[in-house]
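Of the protein chains in this complex, all but one are displayed in their positions.
As written, the chains take the letters A, B, C, D and E, and residue 1 is the first residue of each chain.
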Amino acid sequence: MSTLLGQSQLQETFELNIGPQHPATHGVLRLKVTMDGEYIVKAEPVLGYIHRMHEKMGENRTWNKFWPNLGRLDYLSAIAYNHGYAGLVERAAGIEVPERAEYIRVITVELNRIQSHLLWFGAFVLDLGGFTPLMYAFDEREQILDLLESVTGSRLTYCYFRFGGVYNDIDDDFITGTRAFIKRFRPQIPMYHDLVTGNVILMERLVDIGHVSSEMCRKYGATGPVLRGSGVNFDIRKNEPYSVYPEFDFDVPVYTECDSMARYMVRMKEMEQSLRIIEQALDKIPDGPYIAEKVPKMIKPVKGDYHFAVEAARGTFSMRTVSDGTNQSYRMRLRSPTYSNLSLFEEASRGMLLADALAFMGSLDLVIPEMDR
Amino acid sequence: MLTLSSQLNTYLIIGAILFGFGVFGLIRRPSLIGMLIAAELVLSGASINFMAFNHFLAPDPTVGQIITLFIMAIAAAEAAIAMSIVVAVYRNYKSIETEDLAELNG
Amino acid sequence: MDELIRILSYFVGIAAFLGLNLAYLGWVERKGAGHIQRRNGPKEVGPYGLLQPLADGLKLMSKQLIVPDNADRILYMAAPVLCMVASVILFVAIPWGENLVPREFDFGLLMIFSVASAAGLSILMGGWASGNKYSLIAGTRAVSQSVAYEVPMLITAITIVMISGSMNLNEIVRQQAGGFWHWNFLAFNKSIFMPISFLVFFTCSMAETNRAPFDLGEAESELVAGYITEYGGMGFGLFMMAEYANLMIGCSLTTILFLGGWQCPFGIFPGPHWFLIKMYFLIWCFVWIRWTYPRTTLWGLLNLSWKYLIPFSLVNLLVTALFIKVF
Amino acid sequence: MSPSLFSPEGLAGVIFLILIGVTLTGAVIATCTKRLIRSVTGLAICFVGVAGLYYFLNSPFVAMMELLIYVGAVCVTIAFAIMLAEPNEARVARKISPLSGSLATICGGAMAYALGYAAVNGQWMAPAIKINDGSVKEMGMSLLTTYSMVFEVVSIVLLLAIIGALVLAKAGRDKQC
Amino acid sequence: MDRAKIKKELEMLAAEGLPAEEPTEEAAPEPQAADEEQDAKKSKKAAEEPPRVNGLLETDYNARGFHLDVQVNPDQVVAAAEILDREGLTMEMVTGVDWLKENQFEVVYDYSYTGGELFRVVVRARIDREKPDIPTISEVYPGANWHERETWDLFGINFVGHPQLERFLLPDDADFHPLRKDFKP
Partner (left out) sequence: MSGYFKYLFDGIKSLAIGLKITNKEFLTKPITLQYPHESVKMTPRYRGHIELIRNDETSTHQCVSCGMCEKGCPSGCISVKSKKVPGVKGKVLTAYILNFTTCSLCGQCVENCKFGAIRFSNEYNLASRRKEDYIFNLLERLHPEGVPEPKVDPELLKKEQEKKEAAAKAAAEKKAAAAKAAAEKEAAEKESAGGESKAEEKS
């Protein structure tokens, strides 16, 4: 097709406006697509429909008051974002975190990651036209939400972490519930593989579609499953260990096919690895305080730049702050993973079929509020 | 009025009228596709005549039907070819109006 | 006069049967989808949600008909009616029982194919007339798809015609009398590929009726709702009903050509009830398949047609011809 | 002698009249509307009427083929061509010169009149005997024996049409390679 | 990736950009940085300190979250990006900081290495607030396109040579840059 697309003056192109309200964009993303028949000549994402200027809010509130904003960025892996912010401020203000708190953090983050991947799995197959897996995924996801609700109090926009620990302790019910969930969820994954992954129709739509090379990932700053689906073994949890991740034994799934299927498989395998981490954390969790005792009410970090990165469900979420020594941030910068992941869409989708491009977009796992911030 | 269906003339006149409409359309239509449509009318006018003669006059009533089927095949082929010509012409000239295709005058 | 009464009674009968089916197939689909997806499906309106079609119908009828600004008004209004009419006319030729057929055509099979091809035109019209790019793409997709699948479907139908020596649907059924081993899909004495041929025909009828996983015309994640994007109220309702009518025609045709129509699997008590059982079973398979698989793409669809279905149907045609000549 | 309106023959007559109406209406729509897509619809309506006429001419097979080929294939093809070539119909309102309009009317009218005159005034002789009944079986036989040339020519024409259409479409699409 | 090489090249680059008359300042930042980490109280007075001069700092990763901190001249950011690109680093983000007091913008480029070893580099450049022009690095890193566009959108920093400097997150008819410190809603 590329040879045909090369000379465009004779081409019959037309513009198609996908979104901001469209079943495939899962939110208010808009794609300005120039099409040649069923092929895409150029697909330009238009962002900003739910831009809320979180960065400015960060400059105008005290460190403590910024907590609820974190849950509203990526509403699907909100706890990971909580973790990023907690890590950043703890690094800046030099707050020690008790070990139990770190374990609780890891357990909740990984549960949240599974939840996020499950939702993505359902929505992705929905993008491809299969409705049923979405419902199965939601069934499992509800279990996780119930667990997280019993410990954090909310179901989606978590505001659970605090500087030096977490909001409240986990109890035995949560631990037994989580173990029961792991036991229940493990056999479900092969079922998903049977129902969805092995399906010949799905394979036809994912294998060799949406090629993103590792070089392209590097140039565009793509991270997370997109990067790992391109054969780069990079996971902040392993490469830039934070919290208590070094104490766990888990693998980073890497696929070298660079196509949509690889990204799909990375996420499916990641769920299994998250289960492993949770199991180990539940076994190892020490007793002790769940929040550091001496956390100053007014946090005033030393003047300077701070940077902290975590592995959220969609890739590297890194925060950078400039402190001027007061109890507010001078500049707060949130680097959201899907922002960079989507920026390669325009180049990668050139010459694709419309249906394939939308499947490819689904495989990038977009969460729009996080991009727009 | 109700016995029209058993008279040869009815069919012949309908065929003639269709043919006339076809010619009318061929001259009047400014665009290639319009002319194609009119040509289809001409063809069906002719095939009505064939079928009518076949039914009322022919000693071997398969002939007319075969000829009609032949016309149909021709019409289908013609439509396919004409469509691709139209599309090709449109791609080159961004128009399918016959007046705009003056370059083809040579 | 008798003829008139017969026509009238069949008209009323078909209308009643069709109305009931079109309403409740939607219910069956939703209920089936619900249970497949670990949920209940319609439940609130009436016992087991049985009055749901009524509620849906009332809702659709009470909705305002909105014609989009840049739509072609006449064609926009005419397309769903045309689609529905083309689907309903087909029921005239279906033999529900040995003596229960509204009009026995000598060319029943041909008639069904020829009238069904008009539905494609109406989808194209609807997609075009909506004045929406999504609808337009969907219309062209739906038609190119049904044109592509008409080829293997017709070839397979011709195989059956060769076996039966008739295009009369009733005659085709009559020849499959006896137990289920006499039915065409197991007629190994006619051609060893008959089961595959059955699958080919079944797949094609799925594609012809634009059902998932071949519902490219209304692929909601790409084209919003395809050619019915701009339709609301009863315009939408007619398209939906036409889809179910086509579904019934496709299943009836498969039943007649391969599953022995109104014949009993054990050779006793043949009658319309067997026909209905088989037809509803096939419809249930359609629903089941729809809620199991993701959607194909246009290329996947064409690949399936050109790489698998057409070669198989051609091979089957040749083998059948050989069998007829040899045995 | 006219049959009663409610006898089967009478009903058939009424239906025949309706079919004539449908054919002519379709022809009018096909030639006189401004928008091409409506013309195609008219053409389809006209073909439905013509198919009905064929049915009255005792050849249901040809009638069905008429529907299958013309409505299902030719009309769809033309509609496709319109969509590909003139998707927005921006320049629909092009003035048709009055000269061509009147010329067309005169030409078409003259043709129709001449043909109709010839038809009505011609001396048509009914054949003494029919050698067969024109059934599909007979048709198949003669298509493969007496008129096998037609069969062959049709197949070659169709093959050429397919190849030609492919070549043309390809050339229009991709000039440089 | 070669850490030492990157460090050397960036150091040279930063030194090139220094004004010729104050070569002695080059060595100064490093002890100052060390001070900053060691003694928190002292650095509170940093507000009175003069703005940083170009140069390379090696920072404590555990305290800051990055390893190298380079300040270069605005016209050198592309060269810095090329050096880092050659070594296979990823552009992670581009952002700005508004230093209203000094009447300057700071453009910050974060680079990280995704090949295995942990390495984060921060490149920063200061530009005048009145004439906020800086060359774009979207030629080197196409991913910077969106980040720069966003920075223009929110700060009004003009990336010279950027292919599409249009409103991105904000509506098309916005005529303000909200992350500037003097922005009043």
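As a working rule, a residue touches a chain if its C-beta (ideal position, glycine included) is under 8 Å from a C-beta of that chain, and two chains touch if they have at least 3 such contacts.
Quick caveat: nothing in here was measured; it's all calculated off a predicted structure.
Q: Specify the shown partners of the omitted chain in the complete complex.
A: Per the contact definition above, the missing chain touches A, C.
Q: Taking the entire complex into account, which one of A:94, A:198 or A:286 touches the absent chain?
A: A:198
Q: Quick one: say which of C:36, C:157, C:219 or C:259 touches the chain that got left out.
A: C:36
Q: Which of these touches the unseen chain: A:34, A:168, A:280 or A:326?
A: Candidates A:34, A:168, A:280 or A:326; residue touching the omitted chain: A:168.
Q: Which of A:139, A:272 or A:324 sits in contact with the chain that's absent?
A: Residue touching the absent chain, from the options given: A:139.
Q: If you put the missing chain back, which residues of chain C would it touch?
A: Residues in contact with the chain left out: 32, 34-40, 43, 288-289, 291-293, 307-308.
Q: Could you please point out the chain A residues that touch the chain left off the display?
A: 61, 64-69, 71-72, 132, 136, 139, 146, 149-154, 157, 159, 162, 167-168, 191, 194-195, 198-201, 203
By definition in this document, only the chains that are shown with their structure count from here on.
Q: Which chain's mean C-alpha position is the greatest distance from chain B's?
A: With centres defined by C-alpha atoms, farthest from chain B sits E.
Q: Compute the centre of every chain as the mean of its C-alpha atoms, then state which one is farthest from the centre of chain C.
A: Looking at centroid distances, E is the chain farthest away.
Q: So the centre of each chain is just the mean of its C-alpha atoms; given that, what is the distance between chain A and chain B in Å?
A: 62
Q: Residues of chain D touching 2+ other chains?
A: Within chain D, residues 61, 65, 73, 80, 84, 87, 173 contact more than one other chain.
Q: Which residues of chain B touch chain D in the complex?
A: Per the touch definition, chain B meets chain D at residues 1-5, 8-31, 33-34, 36-38, 40-41, 44, 47-48, 51-63, 65-70, 72-92, 96-97.
Q: Which bits of chain C are touching chain D when the two form their complex?
A: 1, 3-4, 72, 74-75, 78, 105-107, 110-111, 113-115, 117-118, 120-121, 124-125, 128-129, 136, 139-140, 143, 147, 150
Q: Show which residues of chain D lie in contact with chain C when the two form their complex.
A: 6, 8, 11, 35, 37-38, 41, 44, 60-61, 64-65, 67-68, 71-73, 75-76, 79-80, 83, 87, 136
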